[in-house]
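The complex appears here minus one protein chain, its other protein chains still in place.
A, B and C are the chain letters, set down in written order, and residue numbers restart from 1 in every chain.
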Amino acid sequence: MTRAAVAFRDRGLVAGAAIATLMVVVAVSAPLLTAISGQDPTTFHDGLLDSARGGVPVGAFGGVSGEHWLGVEPGTGRDLFARIVYGARVSLGVAVGATVLQVLIGLLAGLAAGLGGRWADAALGRLIDLVLAVPSLVLAISLLAIVPADWPRPVLLAVVIAVLGWGGTARITRGETLSLRTRDYVAAARVSGAGWFRVARREILPGLTAPVLTYAALILPTNMIVEAGLSFLGVGVRPPTPSWGQMLSTATTWFRADPMYVVVPGGLLFLTLLAFVLVANGLRRVLDPRQSEFLR
Amino acid sequence: MTGYLFRRIGGALLVLFGLTTILYALFYLAPSDPAVLTCGKGCTPERLADVRHAMGVDDPVHVQYAHFLEGLVAGRDYPSGPDVRHCPAPCLGYSFETDQPVTALLTDRLPVSVSLAIGAEALSLVVGIGAGMLSGLRRHRWLDRLVNGLVLTGYAVPVFLVGLLLLLLFCVVLQWLPFPAYVPFTTNPLLWAQNLLLPWVALATIQAAAYARLTRAGIQETLAEDHIRTARAYGLPERRIIWRRAFRGAMLPLVTLTALDVAAIMTSAVLTETMFGLPGIGQLLVGAVNQIDLPVVVGVTLLTGLLIVVANAVADLLYAAIDPRVQLR
Amino acid sequence: MRRSLPAVLVSAMLLTACQGNGGEGGATSAAFDPKTCQGGTLSVLNQGGINRLDPARLYTSGGGNIPSLLFRTLTTRNRLEGEAGTKPAPDLATDLGTPSDGAKTWTYKLRDDVFFEDGTPIKAADVKYGIERSFSPDLPGGAPYLRDWLVGAANYQGPYKQPDGLEAIETPDDKTIVFKLSKPEGDFPFLATATQFAPVPKAKDKGVGYDAHPISSGPYKIESYEPKKSLELVRNEHWKPAVDNLRYACPDRIEVTAGLDAAVINQRLVSGAGQDANAVTTDAAVGPEQLAQLQPGSELEKRVARGEFPATTYLAFNTRKAPFDDPKVREALSYAVNRTSVVNALGGSAVAGPSTTFLPPQKALGHQAYDFFPAGASGDPAKAKELLAAAGKPGLTIELAHENDDGNGLGPKPAAALQEAFKQAGVTVKLTPIDSATYRDVTGKPATQPGLSLQYWGADWPSGGPFLIPIFDGRQIITAGGNFNLAQYNDPAVNAEIDAINALTDQSQAQQRWGALDAKIGKLALTVPLAHEKDVYLFGKNVKNAVPDGWRGTYDLARISVK
Partner (left out) sequence: MTTEPVDNQPEVSVPGATLAPTHRGGGGGGARKSLKIENLRIGFGDTRAVDGLSFELPPGGAVGIVGESGSGKSATALALLGLHQNATVTGRISFGGTDLTTLDDREWRRIRGARIAMVFQEPLTALSPFHRIGDQIAEVYRIHTGATRRAARLRAVEVLKQVHIPDAERRARSYPHQFSGGMRQRALIAMALACRPQVIVADEPTTALDVTVQAQILDLLDEVRSTTGAGLLLISHDLGVVAGSADSVVVMRNGRAVEQGPTESVLVTPREAYTRELIAAVPHPNPPRTVEGEPLLRLTDVRKHFKLPRRGRVDAVDGVTLDVRRGETLGIAGESGTGKTTLARMMVGLVEPSAGKITFDGADIARRRGRSVQMVFQDPLSSLNPRRTVGESIADPLRLQGVRDPRARVLSLLERVGLSPREYDRYPHQLSGGMRQRVGIARALAPSPRLIVCDEPVSSLDVTTQAQILALLEDLRSTLDLTLVVVSHDLAVLRQIADRVAVLSGGAVVELGDTARVYEQPEHPYTKELLAAIPVADPLEARRLRALRRSRLV
């Protein structure tokens, strides 16, 4: 059975992939979706708020109506649907960006350590140890708090998460590389006169795809949680840019007055994370048969 | 062993030195001036210069850094009005914001973080290993599926979401529990546990999922190993095989992870502490970062770095203790 | 965790002036008898408020709420409800002070029978020493007025470096203290409410370390104190009710817990379980969660204190920077603002009201109503466009600086509300977030000051002077930093009028002229007033006499009972 066939038989993977894809589509087509709903994420609707009661939306379920499909944001009256779909862009974008960066840095460092000889390995090994030993959340908070507030936050977030988090990928890559380079087929290629660069590209990299891909799939939801957490703490994405974590942060002060404001971003965050975890889990089963016992 | 310890300590020092250097560099490059906040509203430039000097932040960064290192190793004296405050080694300086010794702040906050971490870890281990064993032994298919569903869910919920729901449910709607407020264990163990229950549960939700997965994979992997087959071939009862042989093998990765996770909770439970109003080191950090309280930020970072380094060493030692194949060199 | 707030805001949370107290039942003082209120333990649930207790380093209005339990000052706020509460009253001193030399010299006599917590009698020298040490660069944080007002104080470095002390403060005997000012200051009795006017025994001064246990002169003393975490106060046996008729000091014990989340504090106050029934807060104004439950006639409505601290949220123009050097542009933006959105963004009409005047609507500040650029409830974009067209700047693009979080009410929410309103007028706004820790630093240096920024100004005491002088006095433009005259407006006529009003010791006369001055400056559209502050604070079920005072807008811990 081919891998694709195995993948399609995996119900968790298919469901996860479907939801994840949907979320990505939503994020990418945010402008289109808001054009359909006829709302944008920034316009205030004071008329829809009860100012005397702190700015709670008027009407049931946080002001759900024909115009405002998910109601409006308390305090501002901005369209919640529009903010959710634009928020998906930030939440997903940061997570994906951080993951890609993380994997790139980790892959390069791990390959260099694994193939670069004793000194490169020792130096990079120390560096990887350092990155792994750094209290990353603590440092991320400090870092994000002191960079000028007008730097582009989403990009910054992705970079900070990646820079503090590439240790894992690097360690896995290094380990796999060290193991792969002792394989006889690498020796065979060397005997044939191939240089290390060619060996890395043709013999080692293909062998790294599966472990690195499964690992990447696993850290993607983690990165999403980190982004949400940092935004929740107020050092992440800055309003008025919407992000789910930051919406949840403001929602904490509204959870009884306007439960919709908690339920919508919270539920979506959970659903998306679940989808990515399912994908990671399924990918691992498909790509890494040794680990087939992981989470059936 | 001695060589191992030396290398470990050397490595730890290197990591901590790297961390402080990075922090000093970052805060020096940052546009914020801690003296402005300390000086307050309506502070004139002359006054600001005096305050800056009094705080010692008018020195070039390398001088400040050298002073800091000196204090760390040998202690430092701070002029203080009519007195001189002596800050004994390891001196991390005084908070810009409250002028408390940073070491005192840290030792004051640490019990909270330790309480949080130990309790959450214990709860996670009990629940996680229990669930992992239940599903790993595959006695009931539905149980296996249930545990797996929960594990996946545990992976997919951010801690602040769990915390939010717990608070809402138990403190607001049902009002079964008071809003968490830290009570030291020594004051009243019962209240200590009662107040920490929700944060523990919030943290354990995620941690237990990881442990359940590991236990399950570990038990199944170990049960497939040759020596289990040997044990069966020699007529050992299944119960004995599971608990004396397989369980031990399955617990190996968990033991190391436990040490690392205790440190991880202590260093990264910022959200939990903030959400539940627990005065731990995470909360200390968030407050300090917003106030550009450099000594506190550096102190917290050093402490958390130290915790992680120590946890790594403990994990190694534990591993060597329970796996006779491992030798520390 | 919330930021602990800059000084002005801290004072905002510790202060008031009360317009129509909505509180009924338990909140009214009618049935309250200070003689029989003693007993019990009062809990104070706070976000912050106990970062420091060294009186030299506190920036309070009227002596603060918690500090005022520990420190007696020469004068203090009179702790009355409403308009009456905006006046100072004698505290350690026997009266509000005797001005002479055209209000350039102020003389105070200390009461008899006043003691520190260790029983040592309080002398005039202790008050002088307390003020002097606040000049030490080791102990920064206090208000700048003393440095500005006292003769020869600008370069004074405090008693540690200059033990000879300040010549501007004289203590001819143990009971008399005389202040020499460089210009007439009719508001001196207001200033003397600040904690810097609390006595400090020189023998107990440990410099920076004094903060760990400041010596009490008030009804309570410190039993235990962990900054930002907890403070436990017990009765100071050497304080006599007979010589302090303002502080009732009802609870036997006061326990302050800080570092809590505002939402949690309010939820606990609402639930009122256990000791929370005896709880209040000094810095967690109600959130939307509670406002939604605060229906008229509801049980909760009886446990809320509504007051107003004089403060204004406004847009500040830098008139030295294009395009805001053009009055037409400033006027256009004044027409364009949507005050309803801003009020909602600040938390709704319960906690903020729209303002068209720079002075907030308290009579004590001399408020006179005006609305020179009527924008209505939600802005007049048509008029704004018209003016911009007239100025030759239609389709303008501007930058608006604001703080990066909403903790201080200058954050992205109101900024976004303004952005939306200006969009209606064809003005494109680019938002520039600035870290709130450095916001004042950046906006207070003309070199780095943005053209347009969101600002907040609160009263250090209920008078027009401290509200208008830093903002509009041309001699207060400080180019090196710490500047509040963001318009960089310098009109000698205005400066002269300020001096003239300062010399007045008759407050009602002063009020009248401050109001007129505000209206005069208002015509120039140097600022766009947006909203003024309202304060709504909950208190526990067993709490009595939680009356918001007229100075600070919230209830006074020194007068609350939990018996």
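Heads up, the rule we're going with is that contacts are C-beta pairs under 8 Å (C-beta built on N, C-alpha and C of every residue); 3 or more make two chains touch, one makes a residue touch a chain.
Treat the numbers as computed from the prediction; the structure is a model and nothing was measured.
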Where the missing chain makes contact, among the chains that are shown: A, B
Residue among B:L72, B:L92 or B:A231 touching the omitted chain: B:A231
Which of A:L127, A:A194, A:L213 or A:L271 contacts the chain that the document leaves out: A:A194
Contact partner of the left-out chain, one of B:R8, B:H67 or B:R248: B:R248
Contact set of chain B toward the excluded chain (per top definition): 3, 225-227, 229-238, 240, 245, 248-249, 322-325, 329
On chain A, residues whose C-beta touches the chain left out of the figure: 183-185, 187-194, 198, 202-203, 206-207
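To be clear about the criterion, only the chains that are shown with their structure count from here on.
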Between A-C and B-C, the pair with more C-beta contacts: B-C
Euclidean distance of C-alpha centroids - chain A vs chain B, Å: 23
Between chain C and chain A, distance of the C-alpha-averaged centres to the nearest whole Å: 44
Shared interface positions of chain A, touching two or more other chains: 145-146, 148, 252, 255-256
Interface hub residues of chain B, defined as touching at least two other chains: 31-32, 172, 274, 286, 290, 292
Residues of chain B defined as touching chain C within the complex: 31-33, 35-48, 50-51, 53-54, 78-83, 85, 94, 97-100, 108, 167, 171-172, 175, 178-179, 181, 274-275, 277, 279, 283, 286-287, 290-292
Partner chain B, residues of chain C touching it in the complex: 1, 3-4, 6-8, 51-52, 59, 133, 136-145, 147, 154-155, 157-158, 160, 205-211, 226-229, 257, 259-261, 264, 267-268, 271, 273-274, 276, 435-438, 440-441, 470, 478, 480-482, 484
Interface residues, chain A side, partner chain B - complex: 12, 126, 129-130, 133-139, 141-143, 145-148, 221, 225, 228-229, 232-233, 235, 245, 248, 252, 255-256, 262, 266, 269-270, 273-274, 276-278, 281, 291, 293-296
